[in-house]
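Omission of a single protein chain aside, the complex is shown with its protein chains in their original locations.
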Amino acid sequence: MILMIGFKDITLWIHQMLSGYLNPGWVVASEALLVGLAMILLVVIMAVAMIYMERKVAGFMQLRLGPMRVGLWGSMQAFADVLKLLLKECLTPNGADKLLFSLAPFVVLTVSFLALAPFSFAPGLQLWDLNIGVLYISAVSSIGVIGILMAGWSSNNKYSLLGGMRSGAQIVSYELSAGLSIIAIVIMCGSLSIHDIILSQSDGWWIFKGHLPAMFAFVVFVIASTAELNRAPFDLAEAEQELTAGFHTEYSGMQFAMFFLAEYTNMFIVSMVGTTVFLGGWMPFHIVGFEAFNHLMDYVPSFIWFFGKTFFILFLIMWFRWTFPRMRIDQLLKLEWKYLLPLSIINIVIAAFITIMGWHF
Amino acid sequence: MEIPKQLIPLEDTPGEFVINVGPQHPSTHGVLHLRIKLDGEKILEIEPHLGYIHRGIEKISESLGYRQSIYLTSRMDYLSAHMNNQACSLLVEKGLQIEVPDRAKAIRILMVELQRLASHQLWWGSAGLDMGAVSPFFFAFREREQILEIFEETCGTRLTMNYITPGGVMNDLHPDFVKKVKALIKQFKVNIHEYDKLLTGNIIFQKRTQNVGFLPRDLAISLGASGPVARASGISCDIRKLHPYDGYEKLDFSEIVMDKGDSFTRYLVRIEEMKQSMHIIDQLIDNIPEGDYRARVKGIIRLPEGEYYQRVETARGELGVFVVSDGNKTPYRIKYRTPNFSNLGALQYIAKDSKIGDLVAIMATLDLIIPDIDR
Partner (left out) sequence: MKALFRYFSSIFSAFKSLWTGMRLTFYYLSHPKTILTQQYPENRKTLYIPEAFKGEVVLIHDENNEHGCTACRMCEMTCPNGTIKITSITEETEDGKKKKILDEWIYNLGMCTFCAQCIEACPQNAIKMQNTFEHSVYDRKELIKKLNHPGSKLKSTKKI
């Protein structure tokens, strides 16, 4: 029966309990603290799960077993790695810009955390129902590139500098098509608020409802966001074989771990955006006409739907990484400016046309 | 061809900067050190620096006997250990005028072609790895591992075999050899299509390698390039065809020559060579002659006074061994003409004006083995 309670009731109960003891100002403060802790906890749990998943997916695709030693089937490997990184010294190279160098990992991580705010994980489980939620996410997540540039610049290492510059060029260009592909859906749904976008998909996910433009937007979104994440086949910023480790060459210990965590948090965010906008957020999968089936689907808790879809997109991104070779910097930019961007613009026009004619369901 | 006169200075100038790729760098497969002058992403000049793993193999050999120095050659191009041993053995046999038994010849060719397969497989995997695709590496190792297991059973070692000796081979084949090789070839004939699925046909890989790193025919000749690198530039230089040894003349196989000369052609040449190697093994595996596996050679070898030269085709090109003997039990002077050294010479010409990413792709298709460059 716990599923019947719903997250709204839980949050309300916490709020009432706190109000009973504290004055309103303190209630807000302690709630903010609780929420922050909950978010950090969520991100850490997700990061551990993703790292484990990534390693296993990579292993199985490569005829390997992946980590097997620490814990059952290597499940504790991520914790062992964190422990190792914690024990390592954070080196600052000679001639580095000390302030920027130590600031960069924090900037990158903070930005990824900021972007988490407007997501709705389940009915009633949303931190901040912002009326421009989608816009907020794409605006905030593009600040991350500043952290990467800072890291590349301040390391006093030419490889890092090249990596930072590549990353700058890449993120700035792919921002466009990632944004445009979301806008295609926003046009159809008519709202920027995450909550409204999810609610508008109660009768079917946008990827199905929106005909071809939505599907095309989804493909563009996955490609562009993989590029924004600096992951293979677009991992030019850290291209191991070319730039040793790109912008984080000089980072060690926990500073490196922060970049790592930020990368995984960003992956999580991108997958959540994809889930929310294209795959119906926490809405269950319904087929019009099959009432019994739909009813069955309703029994699956909504947050399982949400995280299931998120992990599906995560898997897609991992699948790309472990299959494809890396692109070259000029090809990367060509792909964006010659293919993705013009096609997305055309796509938006078509999407707008469909919306005006009311052809979408 | 102009030969660069000055070394690249270490200081950066406005708009250009100099970076050191290597000696410890993920894509140099060893300790190759390149000093590169860059303009943004564009490479203006490249300069290879050698000497990080110079072990003085040639000099050591002067104080070792012939038998002892042969084992050192396995450490030059460690992926063509059989071929290196074979070159020296052939040279000694030439000097002593020993007739190698037919069985030994057949075993040698089988081993050498298996080694060529293994070497090209590893190259394929690392070429993918260099371009950022990690999975091919493991697929390549699947068959390579089987070949190494076959070597292990017969030769006792996996990498530095020291199996081919003057007069024949060290010991007879393992009873399972024929069965295992047949199974391997059968499996690899299927699995080589995965190579096409993962890299050859992949659009990203094609775009990365096509029309990149052109090695023109005359430049290849003047640099003395050999092996797949030269054959991709339209030069027919397969020693197995031109100066057959150990009975290659009796076998049916074709020399792969393509003439575009870019990275992708070099890639294709190697893929086709793997198919040819399998073809050679197919012909021999059922017809290994019976008989001795080694002719009798004295324990201490003394080559008659004179000069000797022997060339073989390793997985990377022509290996030449030149020996001056004064009749003693150690060579007076020994010189190896290794394929990688000449092929490395091409790098600074063909990678000029390309991007850093291209440099990695070019190095991958040149298939450099650093210990072979720095002997």
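So that you can tell them apart, the chains are marked A and B in the order they are listed, and the count of residues begins at 1 in each.
Assume a residue touches a chain if its C-beta (ideal position, glycine included) is under 8 Å from a C-beta of that chain, and two chains touch if they have at least 3 such contacts.
Quick caveat, the model's predicted, so the values are computed rather than measured.
Note on the undisplayed chain: of the listed residues B:N20, B:T160, B:Q210 or B:Q348, the one touching it is B:T160. Touch with the chain omitted from the figure is made, among B:K94, B:R142 or B:K260, by B:R142.
Although one chain is hidden here, its contacts on subunit B can still be listed: residues 64, 67-69, 71-72, 135, 142, 145, 149, 152-157, 160, 162, 165, 170-171, 174, 194, 197-198, 201-204, 206, 299. Listed by residue number, the positions of subunit A touching the unshown chain are 57, 60-65, 68, 319-320, 322-324, 339.
In the analysis below, only the chains that are shown with their structure count from here on.
For this pair, subunit A with subunit B, the centres built from the Cα atoms lie 45 Å apart. Subunit B makes touch with subunit A in their complex at residues 17, 19, 25-27, 40-41, 128-135, 137-139, 142, 198-199, 202, 204-205, 207-208, 355-360. Residues 58, 61-64, 158-159, 162, 165-166, 232-233, 235-236, 239-244, 322-331 of subunit A touch subunit B in their complex.
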